[in-house]
Every structure is written in C-alpha cells, then in structure tokens.
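I'd like to ask you about the structure that follows.
A protein chain is absent from this complex, but the other protein chains hold their places.
Order as written gives the chain letters A, B and C; numbering starts at 1 within each chain.
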Amino acid sequence: MKEKKILTSDAAAELVKSGDVVMVGGFMGCGSPPEILSSLEKAGTNNLTLVCNDAGWYMPDKGMVNGVAPLVLNKQFSKAITTHIGLNSEMQRQMLSGETDVQLVPQGTLAEKIRSAGCGLGGFLTPTGVGTEVEEGKEVIEHDGKKYLLEYPLKGNVALLHASVADKAGNLLFARSARNFGPLMAMACDLVIVQADKIVEIGELDPEAIITPSIFVDYLVQTVNAEGK
Amino acid sequence: MKEKKILTSDAAAELVKSGDVVMVGGFMGCGSPPEILSSLEKAGTNNLTLVCNDAGWYMPDKGMVNGVAPLVLNKQFSKAITTHIGLNSEMQRQMLSGETDVQLVPQGTLAEKIRSAGCGLGGFLTPTGVGTEVEEGKEVIEHDGKKYLLEYPLKGNVALLHASVADKAGNLLFARSARNFGPLMAMACDLVIVQADKIVEIGELDPEAIITPSIFVDYLVQTVNAEGK
Amino acid sequence: MEYKPNKNVIAKRIAGLLTDGSVVNLGIGLPTLVGNYVPEGVDIILQSENGFIGLGPVPEKDSIDPFLVNAGGSPVTMIDGGCFFDSSMSFGIIRGGHVDYTVLGVLEVDQDGNLANYKIPGKMVPGMGGAMDLTVGSKKVIAATVHFDKKGNSKLMKKCTLPLTAQKEVDILVTDVGYFEIKDGAFILKETFAPYTADFVKENTEANLIVAEDFKQVEIV
Partner (left out) sequence: MEYKPNKNVIAKRIAGLLTDGSVVNLGIGLPTLVGNYVPEGVDIILQSENGFIGLGPVPEKDSIDPFLVNAGGSPVTMIDGGCFFDSSMSFGIIRGGHVDYTVLGVLEVDQDGNLANYKIPGKMVPGMGGAMDLTVGSKKVIAATVHFDKKGNSKLMKKCTLPLTAQKEVDILVTDVGYFEIKDGAFILKETFAPYTADFVKENTEANLIVAEDFKQVEIV
C-alpha cells in the first residue's frame, strides 16, 4: 500500500484556498488539529466557510481560547455552519452584527448531513427540528404518521482533522472523545489533511480497530508538540 | 455497568416467536451465529420474515450448507428481504414457485435501511436503483439535477448475531469480514441476541476499539464449538 | 408560603426517577447535578453526545485527559464497559430511541410539552447543539428548572413564547416545588416537595393543571 505524503503544518495550511468550505474536526476544540489551525491563522486565508461542531472556546478572561476560535478572531470565516457558538463571544458578536453568516444546525443533523455527503446519499429524513425554526424553508415528508424534515448532504473542499495515531498509508485512530466529527468529515471532503500525534509503519495498526480507512486521507502532518499523552 | 444475561443457544432460540422479523448477521454465512441458528432450526419456529444479506450457501453436492440455509430448507421463512440468493438453489426454487415472498434489495440500500431504523431516521435518498425495477412503486426525488429513490427504514423484532468477543456488559468485537451487517442490525431490533466466541470481563476491551456498544445488546450466548480461531 | 430556589431538590428527585440499567443523557448545568444523587443499587449508563457512553466522575486534577471531555467541554472520566464512537453513531443512539432518559435545562416549557431552551432572539444565540435531537429522540424527556423565574413568574406556561427546541416532546417536569407529568395539554401534579402543597401550586399556576389521583406531598432529603 502506498504511503501518504507528510507535510509541515505550514505547507498543509497553504492547501486551503480562499473561498473554500473547510470542515474542522473537534468538539469545543477536543479533536481539532491545533498546529494546522495555527498555521492557517498565520497564513490568514480568508473568505472561508467553516463547518465545525462549534466555534471553540473564546473566553479570554478565563484564558480559554482553543479550536477554531483564533481564526474567528482573525475574521477568516465569512460563513459558518455549526451547532453551537455559546462558548465563543466573538462569534456571537459577529453573528448578531451580521459580519459572519452563521447557520445553526442541530448536531445530529449536521453529523448526518456530512455523512450523507461522504456516503453518496442524496439526503435523509429526520424528525429533529420539526415544528421549530429549523423547519423553515424545508420540505416536510410524512411517513407512517410521523413528520420528518428532508435534509440534504453537506460536502466540503478541505477537512482538517486530528488523529492520535496514523499509519503511513493514512489509516487513522482518534483519541477518546476527540473522534466526534473526524471520521465523517474525512469522507465528505475533496482534500483531507490530518495532524497525527504519532505516525507508525503500515501494518502496525490492528485492521479491526482502524476507525478511518486510509483511502479517505490525502496528507499527514506530524504533530510537533503533543499536548496529550 | 450491569452484566447481560448469558443464555444457552436453545434458550435464545425460544425468544424468537412465530411471525417475527428476524435479522441475521452474516455474508454467505460468515458472521451468522451457527449455534443459535441450529437451535432455531431445532425449535422449528416458522412464519418468520428473514432479513439477511443472503440465504447462505446451499450447494449440497459440494457439501456447502451454511448460514440460514438449513432454516430455508426447513421452510421457517414465509418472507425474506435479502440482496442475493444465488448460492441457495432451494431459496431460488421457493421464490420462483411463490412459496416464499422474496424481496431483493440492493446491498447498500439494505444496509442503509437497517441503519436508518436504528438511527431514528425516517428514510434516505439513494441514487441506487434509479431507472431499474427497484424504482417501481417508489418516490423519486430530484435534487441538484440528480435523481434519487426515497427508501424507508427497516426494523426487526430480533437480531441474531455472531461476535468474536463480547464483554459481559455486551460490548462487541467482530472477526474480520464477519462484521458486515452485525453492528447495523444490533441497532435496529427490539431484541438483540449475540453468539460470542469469547466472553470477557467488563473493562477488558479497549473502549476505542469496541464496534457495537453494550446498550444495543440484550442477551449473550457463549459459543460451544468455535470453528474459527 | 415562602419560595426558596433549590436546585439540589430537583436533581435528587430526578435521580429517583431513573430506572436501573437505563441509558441517560444529562444536559449541561442543573441536569449534571442529577449524577450526584443516583440511589445506591441503581446502575445507570451515562451517554455523552460528543461521543461515548460510560461517562464517569470528574477526574483528579493530576489525571486529567485532554482528549476526554463531556458535552460541555469539561474533563471527565470513563467507567469500565464504556466505549467511544463518532458523532453520527452518537446521534444515531439518541435519535434512534436508545437513550431512555434525557434531562434538559429549560428556558420555557408549556402544558403541551413544548420546550424552549436554546435561543432568545436578538439576545442569546448559542445554538441548539444536541438539544433538539435529544428532545426528539429520547424515550423520556425530563425538563428540569426552578419553579419561578427571577420575576416570580411560574415556569409552568400555557404556551412557550421563545423559539422551540422541540414540539410536544417533554414528558416530565421536575421543579424545586413539584414533580409533574405533561399529558393531553396539562401539567399533571404527581408530587409536591414539602413544605409546598398542591394548593400552593394551584395558586401559582395559570397553565392547565390537574392534581393526580395518586398525588402526594413528599419530603426530599
């Protein structure tokens, strides 16, 4: 099996182009790739659409800044599709002022929209959001006496993910709860770049335990400063 | 965490009732639970609806009989929802003669129908089957210039699965390609019974490597004669 | 009768509702307290919608794992028998009815079981996170709130005014005054918590209220 190219985080960040839909793994920063995001902040690429569970922590008074929050401060996103921005006051400000177009999506629906895109489905019916503002502008389909919203797939140009271990072919493991949206985003983007805390030889990972198959991954970035164990 | 009850395969088979929709894991027998199926054959419970990738091998001249094939011979299924019966001449005979109502479904669609049921979705849009006999009687929805069939979820009363290892809480691992439909069926049935080749203490399995979470499993059956390693 | 807010009473009563072996999702804030009061002999499995079951207690400071957090982003632990999964599996579990109880905080709840807890237009826009899926998908939805808002208005409403999290999905409401089932367009008062009485609830409720046949006043210790 062929090896994937290993890039520096700066080189990886350069692959993100202005205007791209960028999917970033992580849940309140847990599972976001800190070094790639830091390089992307430095690169300053803007007019991006963010797809991420949330906008990270931005509570400067508590010293809590993580995930995509620095890029939000840097105004690199013109649009965000996310489930929750409650821990990032700057994102809330940008939303309320209209500076950034923020679309709030139920978390299960966001996960399923991304999976749908990766799996070649044209959409799915979910009961979530029926009778709420989420229903607005959507088709409601009734089946077996229950109402569902028809939700469509969500694709991305680039996925930026964080793995605990990758083999050189690109097979991935994720650390504990850092898995969250990572495996889904890996399937739904044209270009998948993964910051891995550890990179091992092909054949070292248990083929029954691999979470993301190598075929979804385009580039690896070796973590320089691992924060976890 | 609570332990799941461990049953004999005979006791497990008794939980299957006439008229039940029974989902059986496995792909040409690989991943079907041989001892539970053998007990179910002995019990003779009939008028069942089979949901399974295929009807197993039934090529008696080659000594190939596995999976659900003995139950097909025993005429325990009045209906079957499956993707392929090409290796079971008796199932083909029953279908052509009208003895058994066999519904053939594309494999990816069957997998997704079962997952949909388990995941509380009301259905999904798939491009598979558009312009074929599979389209008959189904709603066609166009989106972004592409046609999709609206497919609905498929639930079951009982799932009969084969795991390589279970812990006493019911967390499951599956052997190599024996995984196939098992994890999906575990989510989609009211009652989930798993024949496990090995049963270990709670806490012995790596929580990142577990495939099916314990909460889906109702009963375990310890394999008496393990055929694999 | 004087009212004094008491979140622990709410958490204690809800903990008593959870059945042995059940799968439970506790929202951030008040609902999280429920975990502290689960009776001995009742073994529940906590689901965390960011991707695991088997949520355990808060870790000691020196054993914090930065990659193991709850849905509020705070460090937690995992008990033996727990396991991790991705977000599509997590919400498959939730939407698929595999969570027995979800306990949610409340901005508003009404007699039809409508819930509003994610948005105050123009003011607070955190987003719904997993709350919509949890409310729609869980077998039993338990709303948890202090009985009166800061202005002294009862939280038992005739009709929610804020954008809904979900329509007609709340089954049970537990406040620091009483335990209510929500059914057929009314709050059914099952218990008050001493010293509060059924009369106290009646006097302070504009929404449809029915005192259950088996109503009782109980002491929450």
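Heads up, the rule we're going with is that a residue touches a chain if its C-beta (ideal position, glycine included) is under 8 Å from a C-beta of that chain, and two chains touch if they have at least 3 such contacts.
Quick caveat, the model's predicted, so the values are computed rather than measured.
A.B. asks: Relative to the complete complex, which of the depicted chains are touched by the chain excluded from display?
C.D. replies: Computed over the complete complex, the missing chain touches A, B.
A.B. asks: Pick from B:Ser9, B:Ser39, B:Thr82 or B:Thr223: which residue touches the chain that isn't shown?
C.D. replies: Reading the full complex, the residue touching the unseen chain is B:Thr82.
A.B. asks: Just one of B:Met1, B:Val72 or B:Leu184 touches the chain that is missing; which is it?
C.D. replies: Within the whole complex, the residue contacting the unshown chain is B:Leu184.
A.B. asks: Please identify which residue in B:Pro33, B:Pro70 or B:Gly129 touches the non-displayed chain.
C.D. replies: B:Gly129
A.B. asks: Of the residues B:Met28, B:Leu48, B:Val192 or B:Val221, which one touches the chain left out of the display?
C.D. replies: In the full complex, the listed residue that touches the missing chain is B:Met28.
A.B. asks: Over the whole complex, note the residues of subunit A touching the chain we left out.
C.D. replies: 1-2, 115, 117-121, 167, 169, 171, 187, 202-203, 205, 207-208, 210, 213-216
A.B. asks: Even though one chain is hidden, which residues of subunit B still touch it in the full complex?
C.D. replies: Contact residues on subunit B toward the absent chain are 27-31, 53-54, 57, 82-87, 92, 95-96, 102, 104, 106-112, 114-115, 126-134, 164, 174-184, 211, 227-229.
In the analysis below, only the chains that are shown with their structure count from here on.
A.B. asks: From subunit C, which chain is the farthest off, judged by mean CA positions?
C.D. replies: In terms of C-alpha centroids, the chain at the greatest distance from subunit C is B.
A.B. asks: Suppose each chain is reduced to the average of its Cα coordinates; what separation in Å results between subunit B and subunit C?
C.D. replies: 36
A.B. asks: Roughly how many whole angstrom separate the Cα centroids of subunit A and subunit C?
C.D. replies: 29
A.B. asks: Give me the residue numbers in subunit C that touch at least two other chains, ranges are fine.
C.D. replies: 52, 78, 84-85, 88, 91, 94-95, 137
A.B. asks: Give me the residues of subunit B that touch two or more other chains.
C.D. replies: 119-121, 207-208
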